[in-house]
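Of the protein chains in this complex, all but one are displayed in their positions.
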Amino acid sequence: MRDIQFKDITVVYETEDLGLDAPIMVEGLPGVGNVGKLATEHLIAEVGAKKFANIYSKYFPPQVLVEENGIARLVSNELYYHKRRPGEKHDLILLVGDYQGLTPEGQFGLSSAMIEIAKRYHVSKILTLGGFGVGHMVEEPRVLGAASDQKMVDELTSIGVTFTRGEPGSGIVGASGLLLAFGQLSGIPSACLMGETSGYFVDPASARALLRKLMAILDVQIDLSKLDEKASQIDKITSKLKELEQVEEKASSDDLRYIG
Amino acid sequence: MRDIQFKDITVVYETEDLGLDAPIMVEGLPGVGNVGKLATEHLIAEVGAKKFANIYSKYFPPQVLVEENGIARLVSNELYYHKRRPGEKHDLILLVGDYQGLTPEGQFGLSSAMIEIAKRYHVSKILTLGGFGVGHMVEEPRVLGAASDQKMVDELTSIGVTFTRGEPGSGIVGASGLLLAFGQLSGIPSACLMGETSGYFVDPASARALLRKLMAILDVQIDLSKLDEKASQIDKITSKLKELEQVEEKASSDDLRYIG
Amino acid sequence: MRDIQFKDITVVYETEDLGLDAPIMVEGLPGVGNVGKLATEHLIAEVGAKKFANIYSKYFPPQVLVEENGIARLVSNELYYHKRRPGEKHDLILLVGDYQGLTPEGQFGLSSAMIEIAKRYHVSKILTLGGFGVGHMVEEPRVLGAASDQKMVDELTSIGVTFTRGEPGSGIVGASGLLLAFGQLSGIPSACLMGETSGYFVDPASARALLRKLMAILDVQIDLSKLDEKASQIDKITSKLKELEQVEEKASSDDLRYIG
Partner (left out) sequence: MRDIQFKDITVVYETEDLGLDAPIMVEGLPGVGNVGKLATEHLIAEVGAKKFANIYSKYFPPQVLVEENGIARLVSNELYYHKRRPGEKHDLILLVGDYQGLTPEGQFGLSSAMIEIAKRYHVSKILTLGGFGVGHMVEEPRVLGAASDQKMVDELTSIGVTFTRGEPGSGIVGASGLLLAFGQLSGIPSACLMGETSGYFVDPASARALLRKLMAILDVQIDLSKLDEKASQIDKITSKLKELEQVEEKASSDDLRYIG
């Protein structure tokens, strides 16, 4: 291992020569409903992608996490890669991690480093994944898009991604926005896909909607059954919470009757 | 396009050789009542100024905005230029944008970069535009001034800019202040013009007052009718809000009568 | 003394050539219940360790402390060393101080500097000491662990350090976490020992529990009587506080009786 400086941003490679052909980069860091993170972690598990680098940075919190075996690891972002199997069309580089940069400076620094890596591996397309918080429960989450250019807009529209005037009104904040913009400014076709979500829970149903679009773009088949399970678990929890709320509301309206 | 580093401050030129003669630099970034921004954007539209550079920076929020066509763009500041037409007296460089620097360090960094650009193009005068929040509705907004030197004070006084002891009492914060100061310290005559505004609304009427002074300084004619329209729209909104307030006040005093 | 720059991080050595043989580095900076600080300061006093360096940094608060004799000193971290005496097995380097770094950047910067020093003196093991806040009074504080590798886990388990799944759930924040992680990434066996503590008081009883484990690891005998004294003082204070609480609770329930 090369000598490591634990300042600013450190990329520690486990393998550097990946032998990839114009890979697509997929970003799924924590965010609204953890939708992008859930989707990308599921994709990594299902295609059996391999980790090739850890990213450490002063822009993450000064924290270690302790694994179940008692062994510590510094919070980080991680890069995985996947070489296409027969029948698949695209090599992949996947970015996941514990945190996004804590400050605007950190966000810019980390996304800059990521674009350098994208250029190094001749990334042909960048897809950033996130959640679009709407503040209420969503039955059938749409997937909203924002893209670097008209061709990407057309391509995504053709597979059912929604481009609606004024959504997202406040733009896209964080890594999903910056990687799209830095891709655009570097001449790499890029897009952000956002699964609708209440924003109140970790949302596997929204991640599932995202992955269906991703399967169409990447032209791969991924088993979604584990996300289905997680989604129905969350459904049960939210249903119970709703029942509790209704009980409470009834109780409090009963109370009020005595006052009236 | 040259290779771009997305760190600190990046100026991406679309055209570098502008062929300008001692241009006047006008700054109108977001601020109180967005007065300076409205005025400068109106000026850009009316004289048909052309964009020549985008400024990206870690000192802005890590955010992309999504245009109506679904295409994203990184938040930025923009530089426009205008070569004087027959009958006009001054070439112009105009600075507008989505945000000012988020931190003191960002403000200093960005205004430093802007002064380097001013020197590069041999800017002969810097005019920064802003709002002066007074906390109440203003019928006839005055335009207050602060300048780099006595000659500028005299020049501005002669066209009706107000210099009053103790206004603005707390000084001028942000780009409008720093560009004035950096101009002053660099030997470029500079001034800040501030349109009076309540500070509660985007204020086209105050921007109009600013532009009237600017027309006198720059010796150009600008059609203000679009600002007139915006100002009367805002007038209607604020009138309705006042009515609502009065209705509510009446209602609540009616309520109180029943209690008494 | 060499010329000192008071920026970023400055290490001012009183002695540089320590003649140590593969020392163990022990960190005890302020934290939850000041458990690590108390334990390390007690260890320094009991083995008679000598100070060899002061660390000053812009990452500490801009503050001087005033000693009882009226003489000021800039807040700092300090490094001590101890050469093993006949019968002892390990040379020691000990890190204590007034503050940890105030920001994530400061934490990363300071721990990076500390790892450079660890490498310079060929440190063979890093032990970071802290408190594990549980939010309630603890009769017999356990010592929890997190380690760089399985061998360290086994070694610490054998002397009664507790490795429990999900504790600490949120990981370890600050110098105790970072030095462990940087040790791990640099190939230096490292561990963090955390004494259980309420988190409400400075906790000498928890520090005593930590030191018992440390005595087993370092194979030294340390007199704990001064910590015993401090612990019983704290016991008295907390007992009195409990009594007062009970008196107040009784009083307020007496009050309530009159209302019911």
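Couple of notes before you dig in:
When the chains are written out, they are named A, B and C in that same order, and each has its own residue count from 1.
The criterion applied here is as follows: a residue touches a chain if its C-beta (ideal position, glycine included) is under 8 Å from a C-beta of that chain, and two chains touch if they have at least 3 such contacts.
Treat the numbers as computed from the prediction; the structure is a model and nothing was measured.
Put simply, the hidden chain is in touch with B, C once you look at the whole complex.
Among B:L20, B:A53 or B:I115, only B:I115 touches the chain that is left out of the view.
Among the residues B:A45, B:L185 or B:L241, only B:L185 touches the chain that is left out of the figure. Against the chain not displayed here, chain B makes contact via residues 101, 104-105, 107-109, 111-112, 115, 145-150, 153, 163, 165-168, 171-175, 177-178, 180-182, 184-187, 192. The omitted chain makes contact with chain C at the following residues, 1, 4-7, 12, 56-66, 68-75, 102.
Rule of thumb we're sticking to: only the chains that are shown with their structure count from here on.
Path length between chain B and chain C in the chain contact graph, taken as the least number of steps between touching chains: 2.
Chain A and chain C touch with mostly distinct residues; of the residue numbers seen at this interface, under half occur in both copies. In terms of the distance between Cα centroids, chain B is separated most widely from C. Here the chain at the heart of the structure, going by C-alpha means, is A. Chain C has its Cα centroid 38 Å from the Cα centroid of chain A. Of all residues in chain A, none touches 2 or more other chains.
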